[in-house]
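The complex appears here without one of its protein chains, the remainder shown in place.
For subunit A:
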């Protein structure tokens, strides 16, 4: 069907080309505009009502004291002052940044190593088995995975400590000590998320023309050197996307610490989003919660902008 339709259309092109000034029928043009309006309305209205207005709303709300019950009172910047004076909020920002650094670094490293390894020679079926295995945790819910992990990382009867016992390692208080809890949250998060970067890398590697590797092999590059000097620069656009998406996602972490530790012990795993949730929906302090939200947004914007700026030096487009 496509074959019979395409040739006449191709033939028609040269005739139309010399007369670009010829007016299109106005009715059709109007039809196209009307159609565009109808087609875009649901998306644009939805985005305005549920994203654009709420962003402005967050900024406005952060300037008010409001608990939904009493009428809102103008507070100026005092919510921000309160937020900066609140040690829990400050700790949550520090926790979130620490989480982000380790989670993203680990996730990218594992994903990159696996993507490069799986790209070597092996039977097709085996490659697809591995690929599916690494990608599988992505389809599961972070909340239910965290429920499962809570048992696996239990200090007394968890399978992880039982396994470590074989190597002679004493039971680790994975979720109950301030030092280990954040590491556990990172592990659980990375376990579920590395498949995302892995898939991005697989796509990126497939996009690298074979000839480049063959040329590099002819020049004598092999093994690790080939990866460092040839593959990585060519993969750098994908690395940028993976790290930008990874960072934006990591800064929003919620389910894992909420289910695994509920922010504890102490505040050691309390993240910014947990603080937003608690401040707004448990303590009904909507103004303060909005101020924290605005700060998180600013942080995400700043980190992303910084990344794009840095990437200008390291990212190579073919």
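Here is the rule we use: contacts are C-beta pairs under 8 Å (C-beta built on N, C-alpha and C of every residue); 3 or more make two chains touch, one makes a residue touch a chain; residues count from 1.
Just so it is clear, contacts and distances are computed from a predicted model.
Note on the omitted subunit: UniProt lists it as "Carbohydrate ABC transporter permease", one of the names in "tRNA 2-thiouridine synthesizing protein E", "3-oxoacyl-ACP synthase", "Carbohydrate ABC transporter permease" or "NAD(P)H-dependent oxidoreductase subunit E".
Contact with the omitted chain, checked across A:67, A:132 or A:229, is made by A:132. Interface note for the absent chain: among A:77, A:90, A:109 or A:143, the touching residue is A:143. Remark: the residues of subunit A touching the chain excluded from display are 2, 5-6, 8-10, 12-13, 28-29, 31-33, 35-40, 42-47, 49-55, 57-58, 61, 110, 114, 117-118, 120-122, 126, 129-130, 132-145, 147-152, 157, 159, 162, 191, 195-196, 199-204, 207, 214, 217-218, 220, 222-223, 238, 241-242, 245, 248, 251-252, 254-255, 259, 273, 276-277, 280-281, 286, 289-290, 293-294, 296-297, 300-301, 304.
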